[in-house]
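All protein chains of the complex are present and in place, except for one that has been dropped.
Chain nomenclature is as follows: A, B and C, assigned in order of appearance, with residue numbering initiated at 1 for each chain independently.
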Amino acid sequence: MKRIPVGVLGATGMVGQRYLSLLENHPWFEVVHVAASPQSAGKSYEEAVRGRWQMESPIPQNVKKLVVKDAAHVEEAKSCRFVFSCVEMEKEQVRNLENAYAAAGIPVVSSSSAHRWTEDVPMLIPEINPPHLDVIPEQQKKRGWKRGFIVVKPNCSLQSYLAPIYALEQAGYPINQLLVTTMQAVSGAGYPGVASLDMVDNIVPFIGGEEEKSEKEPGKILGKIENGKIIPHTRLKISAHCNRVPVVDGHTACVSMKFAGKKPTREEIIRIWREFTSVPQELKLPSAPEHPLVYREEENRPQPRKDRDAEKGMAITLGRLRECNVLDYRFVGLSHNTIRGAAGGGILNAELLKAKGFFD
Amino acid sequence: MKRIPVGVLGATGMVGQRYLSLLENHPWFEVVHVAASPQSAGKSYEEAVRGRWQMESPIPQNVKKLVVKDAAHVEEAKSCRFVFSCVEMEKEQVRNLENAYAAAGIPVVSSSSAHRWTEDVPMLIPEINPPHLDVIPEQQKKRGWKRGFIVVKPNCSLQSYLAPIYALEQAGYPINQLLVTTMQAVSGAGYPGVASLDMVDNIVPFIGGEEEKSEKEPGKILGKIENGKIIPHTRLKISAHCNRVPVVDGHTACVSMKFAGKKPTREEIIRIWREFTSVPQELKLPSAPEHPLVYREEENRPQPRKDRDAEKGMAITLGRLRECNVLDYRFVGLSHNTIRGAAGGGILNAELLKAKGFFD
Amino acid sequence: MKRIPVGVLGATGMVGQRYLSLLENHPWFEVVHVAASPQSAGKSYEEAVRGRWQMESPIPQNVKKLVVKDAAHVEEAKSCRFVFSCVEMEKEQVRNLENAYAAAGIPVVSSSSAHRWTEDVPMLIPEINPPHLDVIPEQQKKRGWKRGFIVVKPNCSLQSYLAPIYALEQAGYPINQLLVTTMQAVSGAGYPGVASLDMVDNIVPFIGGEEEKSEKEPGKILGKIENGKIIPHTRLKISAHCNRVPVVDGHTACVSMKFAGKKPTREEIIRIWREFTSVPQELKLPSAPEHPLVYREEENRPQPRKDRDAEKGMAITLGRLRECNVLDYRFVGLSHNTIRGAAGGGILNAELLKAKGFFD
Partner (left out) sequence: MKRIPVGVLGATGMVGQRYLSLLENHPWFEVVHVAASPQSAGKSYEEAVRGRWQMESPIPQNVKKLVVKDAAHVEEAKSCRFVFSCVEMEKEQVRNLENAYAAAGIPVVSSSSAHRWTEDVPMLIPEINPPHLDVIPEQQKKRGWKRGFIVVKPNCSLQSYLAPIYALEQAGYPINQLLVTTMQAVSGAGYPGVASLDMVDNIVPFIGGEEEKSEKEPGKILGKIENGKIIPHTRLKISAHCNRVPVVDGHTACVSMKFAGKKPTREEIIRIWREFTSVPQELKLPSAPEHPLVYREEENRPQPRKDRDAEKGMAITLGRLRECNVLDYRFVGLSHNTIRGAAGGGILNAELLKAKGFFD
């Protein structure tokens, strides 16, 4: 099978680097185009990231020599069947840029937050809300786009708790209160990002904008489609406290939850999590984890360094499920923020789109 | 004024070292006796801690040459008017040891958890429950002790949230639900304590026994005396999740709280905290912080390295007070775990006992 | 091809865990036997390492259910064609244990330091001294061993500088002075190993016994065989200063070197390093890196987190070659201490032995 040619916008940043690493040897997609800011444009990719490549594996051979293009030059991406977008600019600029690609007939699979609250743009987690893809024709019609469209992914922080909550909802145990405290990895802030003076013998109990996203985005993901728009779900109340800790990759969340109705037993919850599978597993998408939710029995897990790479960084690892003295149950969730929470999640979105025929 | 001669049991451990550092040049107390396990007994203190002294300041001159005694030899402590106890042994052994000192007429001001649930032993935070000292005569009578008695301090983890909660209760705003997630420093586990392999690029979402203490001890501290016993308070429900993070000193707590009755405004809460003072401030105890609660307006504080030393490590620093989507309000609290949470707290307890005439 | 059945002695420790991870899916060897201390004996491997498994990947499926044996029971290993030894005991005990296996006809490929200075036991780095295997028949004859024998590997610290030095020697540029300062990862000390209190906001400028090994072992590795014994080389003087730093894996060495005779140019040295290959590459051993020495041009490399995994952790990464104001040249070398420096190195030794017919 011939691989589909794709591009990466924002290819020199942390998330862009992760996209390129994960797409090396991808069975369906082949990176043929890398774009970034005007400063990088014209250089070979290798040159453009000299001294800034942060991945543990080397720059993929086929990417090294690609000439970086200016992301603003949409026409230079015309060889791409679609692009991944992880550009770092003002939201308004990102929106305009992504619109320009879609208008030019190039679908955009975005990790950016710019279009997350556009009402006819799906905010996709393939295990949770594939039906939201149904708004794409509306999105295209309203804007006069032909082949182009935009799909986004949510913020990395909520990946550690939303899928396990959704699994319980699906099993007949709706939840209405969630109190979450996250301990988030520094890679989430990009490079150079967080200063080392803040991360040696220290933590920082604040991440700008993160709590709002952690509290609000789940509503849209769990929402319903009405008249071609996604109407956010409102039952589930979330209170999030987000901290930065000296960890390279892997966001940990301490979660307390209250059920809206009947309350399952501890064993029932663990069984539901362990048996949970969804559309990506049924479709056998190349990046889909066999088990999206891994529950560990050890009393001191999950831990970021030891569990973030579960199922190649695409599984969410859970542990410490126990009763809560204030709400019903407590647990710990962990996900790899630059794989499941960013580039890996974006690739899984693209795989779902491909499987559903959106790139035909 | 001649200083009161005191001893430190468990003088070679982390908390013992902190006691000795803080007592250097203390205006009321003078360390004349250091005791530890039989392995250390007979060595000079300097020798006994060679390669294990963890404090940033050097071993106090007057302590260096003291010969370490076997803590089991109670009679060797007879020159002490009282002893600080921070021995690390099985609880049963600690209880027996502390009882032996009290029986020999030597009061024990303990940091150990052994006697925390003995019903006529006060678990003291001088800003909160000085009236609990009233059980001491009962304690002595029941056991036939003359001059000896035992007072303990609570676990370090709750220091970051209990005093601000108490301040609100005192101001007429009782609280009935508390959801706490702590991020605790490695010094809390002693030396060698936590393995570096668990603390480089990692956190551990579990500390053995810590959640139970964090949830249960506040009940006794806020309790009432009936028939010479402390009857725990039961209104306040606490759910605690305790994590270990790569920080040397300073426990951070992310707290959500729900008021039992009327709910103060944000400004009112901050005012109450900033104006809070109590018995140690009235009595001008030497180690009492002028402001037990410090509220910082910056959005990213408190932080362990930058705030733990507020008021010489005896103040609790608060910040980020804001509404909670699930309970009423959220905030962050931070305290120095080996000063306010251990040795400094123990010394403040002793100062209160002295001021109240218990060492006369 | 049927895989050779092998055992791992000391399978529950850090190095043992790494052996098991690396041997999962090995083309030549299959782990059929795991042995450890009497405390672990009788448990399944999974149980025996519960809460202590430190690898990023899960316990290999085929090993999980193996029942751990007591390493002292040699007869239980009789199904193994040979064993890897990484037991952690007193040297004398290790020597006796390894001798017992060899005497029972089971060859021992050891990572332990116990037999490193036994004069007829090769201390093997397959890229440097394969001819030392010639002493094995002498070793067997002297002790009356038939099929059994012992081969050891050197200390992890010297892997970061000895191969590049040897490559220069081979190319006709002998060296006679080496000043080395290492910055070593905490995994080198095992688990729990180094206390986190020593590794948060700190480094430790000392590692017990490490400097002696770093200075002395290269002499034997570069030695000559005379009368069935390895006679250490004496020209090369090494001065080593070993530090512990808060890095999980990867030993970095800052090296200054002085040539005994003529001095190559910088370009010549880099060319020699980049072109260097040896016996493992010629024999295409499964774990042999294609390029044992990788030279990076960036001014701030090698770095442990970014370079330790080069060629699956089996390559040594070099950088910053420049003139030295005191000796001739300076450079930085880095190797993965638990892969190239321990388990990976041990496996490469076994692969060389297999290729040379020692297991026929």
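Definition applied: a residue touches a chain if its C-beta (ideal position, glycine included) is under 8 Å from a C-beta of that chain, and two chains touch if they have at least 3 such contacts.
Everything numeric in this text was worked out from a predicted model, so none of it was measured.
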- Checked against the full complex, the residue among B:Arg18, B:Arg95, B:Lys153 or B:Lys306 that touches the missing chain is B:Lys306
- Message: Of the residues C:Pro107, C:Pro126 or C:Pro246, I need the one that contacts the missing chain.
- Response: C:Pro246
- Message: In the complete complex, the non-displayed chain touches which residues of chain C?
- Response: 177-179, 181, 183, 198, 200-206, 215, 237-239, 241, 243, 245-248, 252, 254, 256, 258, 299-306, 319-320, 324-327, 330, 332
- Message: For chain B, which positions touch the chain that isn't shown here?
- Response: 50-51, 53-58, 200-201, 248, 298-300, 305-306, 309-310
- List the residues of chain A that touch the chain left out of this view. 54, 186-187, 191-201, 246-248
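Here, only the chains that are shown with their structure count from here on.
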- Measure off the straight-line distance from the CA centroid of chain A to the CA centroid of chain B, and report it in whole Å. 43
- Query: Between chain A and chain C, what is the gap in Å from one C-alpha centre to the other?
  - Reply: 40
- chain B, residues touching no fewer than two other chains: 198, 200-201, 246-248
